[in-house]
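Okay, so here's the structure we're looking at.
With one protein chain held back, the other chains of the complex are shown just where they sit.
Up next is chain A:
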Amino acid sequence: MNILLILIPVSIILGALGLCAFLWTVRSGQYDDEAGTSARILLDDDDNSPDRR
């Protein structure tokens, strides 16, 4: 049963990490312009970062 004391926090922390990563993508505006993002990969001089304004 002691293994639960390690595994439960580990599973919650891993989940929380995934959640934080997702929240970061939302916050940095990566879903604002889906068509543009897929086109920008073809640009040579693009700075690759979505607008943070």
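Couple of notes before you dig in:
Operating definition for what follows: a contact is a pair of C-beta atoms (placed from the backbone, for glycine too) under 8 Å apart; a residue touches a chain by one contact, two chains touch by 3 or more; residues count from 1.
Going forward, contacts and distances are computed from a predicted model.
Chain not shown in the complex: UniProt lists it as "Putative copper-importing P-type ATPase A", one of "3-methyl-2-oxobutanoate dehydrogenase (2-methylpropanoyl-transferring)", "Electron transfer flavoprotein alpha subunit apoprotein", "Sugar ABC transporter permease" or "Putative copper-importing P-type ATPase A".
Listed by residue number, the positions of chain A touching the unshown chain are 1, 8-9, 11-13, 15-16, 18-20, 22-23, 26-27, 29, 31-36, 39-43, 45-46, 51, 53.
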